[in-house]
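Here the structure comes first, spelled out in structure tokens, and everything after it is commentary.
Entry: chain A
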Amino acid sequence: MTGVPISWFLTLSAVLFALGVAGFVFRRNIITVFMSIELMLNAVNLSFITFSYQLKQVDGHIFTFVVMVVAAAEAAVGLAIILTIFKNRATLNIDQIDSMKN
Partner candidate 1 sequence: MQLWLIPLLPLAGFLINGIFGRKLPKSVINAVAVGSVVLSFLWVLKTLSGLGALDAAYTEHYFTWIQSGSFHVGCDFSVDRLTAVMLLVVTGVGSLIHLYSIGYMAHEGGYYRFFAYMNLFMFFMLTLVLAANYLVLFVGWEGVGLCSYLLIGFYFDKKFATDAGNKAFIVNRIGDFGFALAMFYIVKTFGSLDFATVFSHASGASQGVLTAIGLLLLLGACGKSAQLPLYVWLPDAMAGPTPVSALIHAATMVTAGVYMTARSWQIYTHAPAAMEAIAIIGILTAFFAATIGLAQNDIKKVFAYSTVSQLGYMFVGVGCGAFSAGIYHLVTHAFFKALLFLGSGSVIHALAGEQDMRHMGGMWKKIPWTFWTMMAAAIAISGIPPFSGFYSKDAILVAAHQHEPWMYWLGTITAGMTAFYVFRAMFMTFLGDYRGHEHPHESPGIMLAPLVILAALSVLGGILFKVPDFLAPLFPAMEEARDFSLVIISSSAGVIGIALAYVMYVLKPGMADSVASSFKGLYTLIYNKYFVDEIYDAAVVQPVINGSRTVLWKGIDVGVVDGMVNGAGSQARAIGSVLRLLQSGNIRSYATWTLFGAVVLIAAMGVVGGLR
Partner candidate 2 sequence: MNPLLLVLALPLAGFLIALLIPRSSPQGSRIWALVLSLATFVVSLALPVLFQRGIAGEQFLLDVPWIRSPEIRFHIAIDGLSLWLVVLSTFLTPLCVLISWRAVQNRAKEFYAFLLLLEFGLVGVFMAQDLFLFYVFWEVSLVPMYFLVGIWGHERRIYAAVKFFLYTMAGSVLMLTAIIYIYNRAGTFSYPELLDMLVGGKLMFSGKEQLLLFLAFFVAFAIKVPIFPLHTWLPDAHVEAPTAGSVMLASVMLKMGAYGILHFCLPLFPTASRACAPWIVTLAIIGIIYGALVAMVQPNMKKLVAYSSVSHLGFVVLGIFSFTQLGFDGAVYQMLNHGISTGALFVLVGILYERRHSLEIADYGGVATAAPWLSTAFLITTLASIGLPLLNNFVGEFLVLQGAALANYKWAIYAAIGVILSACYMLWLYQRVFFGEVTEEIRSHLPDLHPREWAVIVPLVVMMVWMGVYPQSFLPKVGQTTAHILEQTQVNVPFRVQVPSQVGQIQTPHAEAANAR
């Protein structure tokens, strides 16, 4: 019976990762940028799961689990930071957060 080649999964994760990067680089709304990071993390998770399937191990799952927790924590803090930014500048456009340069 035909299965799905491992490398397909991995490629998918690579694609998603790249798309996450793209979102980070091209989107201007801070929140969207932040979501792109989540996308990247998901991509990585997919790789972990795939590998642990291939290795028949649970470690990858644990790692993914931890990554999820971290993502949640980061979300909490990150959104708080975004709040303060918005409070101080009344904008979510990432291009306007560049008072410090050179």
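Candidate selection criterion: all candidates are chains of the complex that A comes from, given by their letters.
Just so it is clear, a residue touches a chain if its C-beta (ideal position, glycine included) is under 8 Å from a C-beta of that chain, and two chains touch if they have at least 3 such contacts; residues count from 1.
Worth saying up front: this structure is predicted, and the values here are computed from it rather than measured.
K.L.:
Going by the C-beta definition already given, which one of 1 or 2 is in contact with chain A within this complex?
P.N.:
So the chain touching chain A in this assembly is 1.
K.L.:
Using the touch definition from the top, list the residues of chain A that touch candidate 1 in their complex.
P.N.:
21, 24-26, 28, 33, 94-95, 97-102
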